[in-house]
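With one protein chain removed, the remaining protein chains of the complex are shown where they sit.
A and B are the chain letters, set down in written order, and residue numbers restart from 1 in every chain.
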Amino acid sequence: MKISTAADLERLKQEGHKQLHPDTVRIMVGTATCCLARGAGKVIKAIEREAAAQKFACTIVPVGCIGLCYQEPTVEVIQPGKPRIAYGPVTVDDVPEFVKALAATGVDKKRALFRSEQEYSLFAAEPYRYAKGAVSDEFKDITAYSDVPFYKKQVKICLRNAGTINPESIEEYIAMGGYAALAKAVTQMTPDQVIHEVTKSNLRGRGGGGFSTGKKWTECRKAPGGQRYVLCNVSEGDPGIGMHKSLLESDPHTVLEGLIIGGYAIGAAQGYIYISSGYPLGLKRLQKAIEQAEAYGLLGTNILGSGFNFSVTVKEGGGAYVCGESTALMAGLEGRIGEPRPKYIHTAVKGLWDSPSNLNNVETWANVPVIINKGADWFSGIGTGSSKGTKVIGISGSVNTPCLVEVPMGTPFKEIFNELGGGVPAKRKLKAFQTGGPSGGVLPARMLSLNLDYEEMGKAGTNLGSGGFIAIDNRACMVDIARFFTQFLIEESCGKCVPCREGVKRLLQLINNFTIGIGTEEHLTLIKELAFAMEKASLCDLGKTAPSVVQYAIKYFKDEFEAHMQGQCPAGVCKDLIFYSIESKVCTACGACIRACPVSAISGEPGSTPTLDMKKCIKCGACKEVCDVEAITT
Amino acid sequence: MPQITIDGKQITAPEGVTILQVARENGIDIPTFCHHEALEPWGACRLCIVEVDEGGRTRLVTSCNFPVKEGLAVTTKNKSIIAIRKMIIELLLTRCPNAQAVRQMADKLGVTGTRFPIENEFCILCGMCVRVCKEIVGAQAISFASRGGNKTVASPFFNRSGECIGCGACVYVCPTQCITMNDVAEAADVYSEGTEQVGYARVMNNWRTRLPLKVCKSCGNPIAPEFQLQVLAKKAGLAPDALDLCQGCKE
Partner (left out) sequence: MDNNPAMKTLDSAIEKYSGKKEALLSIMHEIQKAQGSISEDAARYLSGKLDIPVSQVFSAATFYRAFSTEPRGKHHIKVCTGTSCYMRSSEKIFERIGRELNITGEGASEDGEFSVEKVRCMGCCNAGPVMAIDEQICEDVSAGKLPDLPKQEIIGEMTHSKATTVIKKYREEK
C-alpha cells in the first residue's frame, strides 16, 4: 500500500498511534548495541516467558537507546491511563519479580527510576498524555522526569523518538509525526525554499566540521553537471564515541527522511549512506527502514505524487578511520581504498565519481525533518549566537551516570559533566575530558568552564569534533594518553603523504621516549617542529591534526612530561617506570591477587599480606584490577 | 588566460594548468619527488608546497595539483615553506638514509642529517611505479598494500603478478632505483611456476615475477617477454605469434 497523499499519511499515523498507545500494557526494552551488551536481548526473552507464565497481557517492544546507560538494562512501561515509568536495571534475574509486580500492582517500586506524565513530542499540537488526571498515590513517590536534569537539560531533536518507538516500525515513526516533513517539502515547497529554510536555521555540520549546512547544499545545487548525489556519513571513527550509532539504532527513519528531503532540495536522485564496518545492528535497522520506506512509496518513483524520484543505498565501509574524511569516504563508496585527495575543488562540485556530491554527517541529516516541520526560526531559537540547535552527547568514561543525551548548544560542560554525568566517582578526581576524537585533543578539567559552542571552543584552541564527552580521571597518565592516540593514528593513517605517514611514526617514537623515562627537552622541541610540518603540509585533516593530542598534553600537562623526564610516572601507568607493591595496611589477605596473577609472581599464606616478586612480575595489572580494597599500588 | 604572479613575477598562464606547470615553464624551481610530467599529479610527497593568496585569503597548497586562476599570487619559498620542506626531507632521510636520490634532495634543501632513528628502506612510496603501470602501461600489475606505517608497494598477495608484462616502466620511473629487473639465460629456480619451461626469462625482482622471454625465430636471441608480446599483438590487432623476430633479424 503506497502513501500517495497527505491523507494516506494521516491514516497511517492513526494506525501507528494505536501501536504506540495500545489497550494493553506496553513494555519497552532498550535494545541499542550497548543495551544488548548488558543483556537486554535475554531480558526481552525472559519477560516474554514470564508474561506468558503469569498470564500477564502485554506487548513487549524493542526500542532504541533510552539514554539511561548507567541503569542498563532499562525498561519503560506504559499502562493505559497511567504514567510512563522507567525501570532499571532490570536483569534477567530480576524479571520474574518485575513482571509479578507489574501484574499485581501495575508498578515495580523497587526498580522504578522515573515517571513521565506525557509523551515527548515536538510536532503534536497537544502532547499525548499517558496519565489522565492527577498523579495517583501509587506513582507519587517515583521521581518525575521533569524534576531531574536528565530530562530538564535535554531538548531532543535527533533523539526525539529514541526509546519511545520501535526503530523497526515505520508506523510508529509516522505516528510521531514522521514523514510529514517530507510531505511538506515535496508537495508544498520548492527545492530552493527547502534550502532557504535549512540555511536560515543556521544548522552546522555535526560531524565536527561545523560548516554551514545550507551553504553546502546551495553550492552543490548550483554546481554544474547532471547527476548529483547526497551522502550520509555514519563512519563515527573516533574511538570511544558511539552516539551516532545509537542514533541510527534508535531512529533510522529520521536520518532517512532528512536524506530524502536533502535529495529533493539538491536535485539528487540517489543517496548513499556510508556506515563503518562493525555496526551490524545499525546497518540492519537502516536497511529495514529503507525497505519499509520503499514499500510505502516514500522512496522510489514519484514520491507522494510530486514527480520526485529518489533511492538510497547503504554501503558498509571497510574499517578505516580515515574514511570519515569526505574524499576518502567517497573513494570507499567507489570501491577503492580510502586515500583522501585534495579539496581544492570542493566535493560539492566534484565529489563521488566527479559529480557534485553533498556529504553530511548522520546527526546533521537527523535534524532536517524537524527544521522543515517546526521551521528555521524555531530551530535557531535554540542554542547560542553562532551555534544553533542541539548536540547529541554520549557521556562516558569516569562518570557516575553515563548516559546518552541531547542538549542545546551553549550548554556549559560543567553541567554536562556534573548534572548529567553525575560527576566523577568517589575517590577519583577529574583530570581531563575529551569531546571528539584525537583532533580536538584532551582538555584539562579546568576547561569545563567552556560552553558547548563551535566558536568558543575554536577560540580556546580546540574544536568540538563529533561532540561526545569522555571523562578522564587521575588514574590516567597524560603521556600514556598521548601515546594511545598517536598509536591509533599510526594504524589509521592511509599512508599516502609523507608528513603524516612518516611523521606520526616519529611522533610516537618521541612520545615513547617519555614513557620509558628517557624523554628530554630537546625531544619536546622536536615534537613541536615535527608538529608544525604535519599541521601545515599533510594531505588531509587526519595528518594535520595528528599532533594535536600530544601538543595539548604538553601544553596543559607539562608537569607530567617533566615527571617522566625524571623517570617517574605519577599516575602509575607507564610500565617501564612503575613497580607494583602491596600495601600491607590496606590488604585484607583475601588472596584474590594470588589467583589472578598469570605468572605466579604473588605468593603468600592465607591470612597474611602476600609478597610480590618484581622479578617475575610482567606488569599486566591483573592483581590491581581484582583488588577490592585498592591495596595494590604502582 | 589567467594572470598570476609567482614570487612577484607577473605571468600569463595558459588555461587549465597547475601552478607547478607554470612555474617550471618559467624556470622557477619547486622541488618534487612524486611528480612526473607524464602522470596525473599525486600530491603525496608534499615537497611542492607553496603559499597562495586568493584575494586576501592565504593558505598552503601543493603546486602540482592546484589549478591556476585569475589573480592568484604564489610564493614558492618563505620561512614556513623552507622549514616544512626540510622536515619532509628529514623524514624521508630517516626512512631511506641510503637512497641516493633522497640524499641528493636533502643536500639541495640544506639538510645534512636526521634527528630520528633511521630505518633502511629504499622505497619512498611516491607511487610512480603503480601510477605508470596503471596510467601509461594499463597493466595495473602492482598496487599499494596495507596502510600507514606498513604501507608498501607489492604485487598481488606478494606473489607473482599475472598482469605484469615486464616492460620495465616501473624500473625506469623509480626515483630511488629500488625496482630491479634482470634478463637471465637460465631462470630455472627463480619464482618458478613448476610447469613452465626454463630458459631465457625476465625477472621482475620486486614483483616476484618471472616472465619467459620469447626468442627470435631466426637467430635465437631473446626479444621480449612472451606475455608482453602477446598483449602488444592483441592491442595491435595482430595474431598472437606475429611478433617473433628480433629487431636485427627484421631488418
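Note that a residue touches a chain if its C-beta (ideal position, glycine included) is under 8 Å from a C-beta of that chain, and two chains touch if they have at least 3 such contacts.
This is a predicted model, so every value here is computed, not measured.
Colleague: Out of A:G271, A:G332, A:G351 or A:P610, which is the one that touches the chain we can't see?
Modeller: Spelled out, the listed residue whose C-beta touches the missing chain is A:G332.
Colleague: Check each of A:C69, A:V95 or A:V312 against the chain that is not shown and name the one that touches it.
Modeller: The single option touching the absent chain is A:C69.
Colleague: From the listed residues B:D7, B:D53 or B:E163, report the one that touches the chain absent from this view.
Modeller: Of all options in B:D7, B:D53 or B:E163, contact with the hidden chain holds for B:E163.
Colleague: Which listed residue (A:F114, A:Y130 or A:Y279) would be found touching the missing chain in the intact complex?
Modeller: A:Y279
Colleague: If the hidden chain were put back, which residues of chain B would touch it?
Modeller: The list for chain B reads 140-147, 154-157, 159, 161-163.
Colleague: Applying the definition given at the start, please give the residues of chain A touching the unseen chain.
Modeller: Contact residues on chain A toward the absent chain are 32-34, 36-39, 42, 69-70, 72, 89, 91, 236-242, 245-246, 277-280, 315-321, 332-338, 394, 396-398, 402, 434, 470, 472, 475-476, 484, 488, 494, 592, 595-596, 598, 620-622, 625-626, 628.
Assume only the chains that are shown with their structure count from here on.
Colleague: Find the geometric centre of each of chain A and chain B from their Cα atoms only, then give the gap between the two centres in Å, rounded to an integer.
Modeller: 43
Colleague: Taking the touch rule as given, give the residues of chain A at its contact with chain B in the complex, in rising order.
Modeller: 320, 322, 337, 341-342, 344-345, 490-499, 501-506, 509, 526, 529-530, 532-533, 536-539
Colleague: Spell out the residues on chain B that touch chain A in their complex, using ranges where they run on.
Modeller: It comes out as residues 43-46, 49, 60-62, 65-67, 80, 83-84, 87-88, 91-92, 94-95, 115-117, 124-125, 127, 144, 146-151.
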